[in-house]
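Could you have a look at this structure, given as structure tokens, before my questions?
Certain chains of the assembly are absent from this excerpt, and the rest are unmoved.
Chain nomenclature is as follows: A and B, assigned in order of appearance, with residue numbering initiated at 1 for each chain independently.
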Amino acid sequence: MSLELEGLERAYSGFDLGPIDLTVDREVLSVLGPSGCGKTTLLWLIAGVLQPDAGRITLDGRSIEGLPPERRNVGLVFQDGALFPNMTVEANIAYASSDPAYAAELAELLEIEDVLDRRPQTLSGGERQRVALARTLATEPDALLLDEPLSSLDAPIRRRLRSELHDLFDTIGIPVVLVTHDQRTATALGDRITVLRGGNVEQTGPSTAVLERPATRFVADFTGNENIFEASVAARDPETVTLRVGDVRFEVAADADSGPAVGSTLTACVHPSRVRLRKPAASLDPGEALVEARVRRWLNEGDEYRVVVELEHAPLTLTATVSPPEFESLAVDAGSRLRVVVAPDAVHLITAERPDGRAGTERPRQD
Amino acid sequence: RRLDWLTVTLLLGGVLLVYYLAPMASLFLAVPPGEVLGKMTNATVLGAASTSLLSASITTVLATLFGLPLAYWLARTDAVVKNLVLAAVILPLVLPPTVGGVVLLTVVGPNTVVGSLASTAGIPLTRSLAGVVLAQTFVASPFVVVTAKAAFEAVDPTLEYASRSLGKGRWATARNVTLPLAGPGILAGVTLAFARAMGEFGATMMLAYYPRTMPVQIWVSFVSLGLEDAYPVAIILIVVSIAALAILN
């Protein structure tokens, strides 16, 4: 079973979506992007709620782009659920399925048995999402689409539902496309991620690859690789590239195919979780680059601390995330000195810079 | 600061409230109940009441039958002509009823093609129940369209999309989702149209002085016999109006 999009396009008030080519097999594809990038439009095109201006949609071998929504057998879970307020939860699910036994099974699976006789208006956010999911699954769809399934939920509920959805997607064995603006949800649930920007695909790949090897500056920023800087190539051999910023040198693992010339300038990024902080007198593991730095400030974000350091020998500010026990053992304070360790495989070179002019409606600079 | 802002607005607006309610109260105070109730069984009054009820009911059915589809179309289309169609629906609302009567007479009057053909077929379109219904429909049906349009628009189209993505067609979606949710608004529109049809005077005077509806009967009684004679019918119409109000709320 597989869902294929070929050259899908749609002009939409103010911006153009596409052309988009994607193939989703029995897996979960997370479509990640900022608000207004066309995520919902993409799902609506697949479900048939909107008609594309061009392109083909194939589900399980049959072309569905001309069919009305009711004949596509694509299940779409709308943002906020779109439950029918004139029906009870039970009636909402029964409306989708003629098989009461299956409906009951889904209600049990999604733990909504005790709200079956309630009206959708009286449900909490998490219950609403589950009922919407049960209603859609009741149609036994050939593909499942979810629009921001975890947004607007409180943290504990989001955490719980996230791991439940992960298990559920493992078992249903159909193509699943979920769109979200939240990088955590995208990586936690998606086998692969597609990053959308202003209606166009910016990068597609396995979750870890997109996260750790962002193709563009935009993807890097959006996936939390917030340490982005310009560096010049000081040396190069088959296995490593040596970058220079100010008087500081980093070793970077070289890709087999990419060959930046010595002396050229390029863009590199490091995820804050891969910038490691050590006490000033710490010992080194072999191969680690170690750099003197001074703490500019830190933020306590609850499950982790965010520490901003300024390098002493380079005009470069790096952000590191540090777990609470580590933070305590480092005795971090504004102005204190630390050493920064960046492993060679932590630095990623951004090669495919997309020209700025192609950007869509969002304007990241002003924010 | 004792007198707050909202109270001031209510005091100013209260002038209008008094102007709406005082005459109503005054009527009920001015009228000796026994006498008026006696006149209500009068044959003329009963005739006017049955003409009004029958014609307003037919009008309401016609207005609903054709008005609901038009309202749905207006609520859901993104056609460029939408605003022109909406203007055509609102035109009879802002047109004086007597002018409505004049323009209708140019189509269905006794000397027109349509009018004379219908007369020959035994269904005269003026001075007949058909004429009353034609006048009332022109004036009252836009209320169904405008109010039901707002009710349809208040139904989130996402709910219709959801229904269809669950495998239900247009008609099942309309029956199970759209109509139940728009129901109260549609009822309000139908009630308004019925009330307007019951009260229609200007266009009816032009198209069908006979058979007399209640508003026409009030005018005739007033001119020929004086104000008191208009009371019984006026009171019936006030009761109908208040019943309509109760449904609207």
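One rule holds in what follows: contacts are C-beta pairs under 8 Å (C-beta built on N, C-alpha and C of every residue); 3 or more make two chains touch, one makes a residue touch a chain.
Keep in mind that what you see is a predicted model, and the values were worked out from it rather than measured.
Chemist: If each chain type is represented by one copy, what are the copy counts across the full complex here?
Modeler: A x2, B x2
To be clear about the criterion, only the chains that are shown with their structure count from here on.
Chemist: Can you check how far apart subunit A and subunit B are, centre to centre, with Cα atoms defining each centre and the answer in Å?
Modeler: 56
Chemist: Taking the complex as given, what residues does subunit A use to touch subunit B?
Modeler: Touching subunit B: residues 44, 47-49, 68-76, 78, 82-86, 95-96, 135-136, 139 of subunit A.
Chemist: Which subunit B residues qualify as touching subunit A in the complex?
Modeler: 156, 158-159, 161-169, 176-177, 180-181
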